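With one protein chain withheld, the remaining protein chains of the complex are depicted in position.
Right after this comes chain A.
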Amino acid sequence: MARRMKTQEKKEFQKLVDSNNPKPNLLLNCFWAFSVGGLICIVGQFLHNTIESVFKLSHLESTNVTTLIMIFIGAFLTGIGVYDKIGKVAGAGSIVPITGFANSVVSPAMEFKREGFIFGVAAKMFSIAGPVLVYGITTSVIVGIVYYFIR
């Protein structure tokens, strides 16, 4: 009985909290995510096209080179303290592209440098990106096996 009353009280309290919470400006947030995310993709596409035509690489080879350059840009902007400011405005727009992935690896590595290169940098480097890697790689293996059999 007492427990049920507690649950009821919690439900009512959650209602009060929800009604009191500020509402984020979804339209504005979407606009910025779309613009900044789109801009990052335009940069990537521009690099890709340039590499493909200037260095006469195949489509797949220039994809690899573009990925490398975009990761470097993401890591560099994190290192000079700019990427977090971009992320504050763009949200998912700068988290989803590969530059955001670089940011999620470099930022904990920088943060925990004082704990040393083994227990700090190396151990904490994947604290944010780790789950993405684990499930990303696992999923790609499963999809690969399925593809092998139904091809």
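In the analysis below, a residue touches a chain if its C-beta (ideal position, glycine included) is under 8 Å from a C-beta of that chain, and two chains touch if they have at least 3 such contacts; residues count from 1.
To be clear about the criterion, contacts and distances are computed from a predicted model.
Could you tell me which of "Sugar ABC transporter permease", "Acylaldehyde oxidase", "Stage V sporulation protein AD" or "NodB homology domain-containing protein" is the UniProt name of the chain missing from the displayed complex?
The record names the chain that does not appear here as "Stage V sporulation protein AD".
For review purposes, identify every residue of chain A that touches the missing chain, sorted by number.
9-10, 13-14, 16-17, 20-22, 24, 78-79, 81, 83-88, 90-91, 94-95, 100, 103-104, 106-108, 110-112, 114, 128
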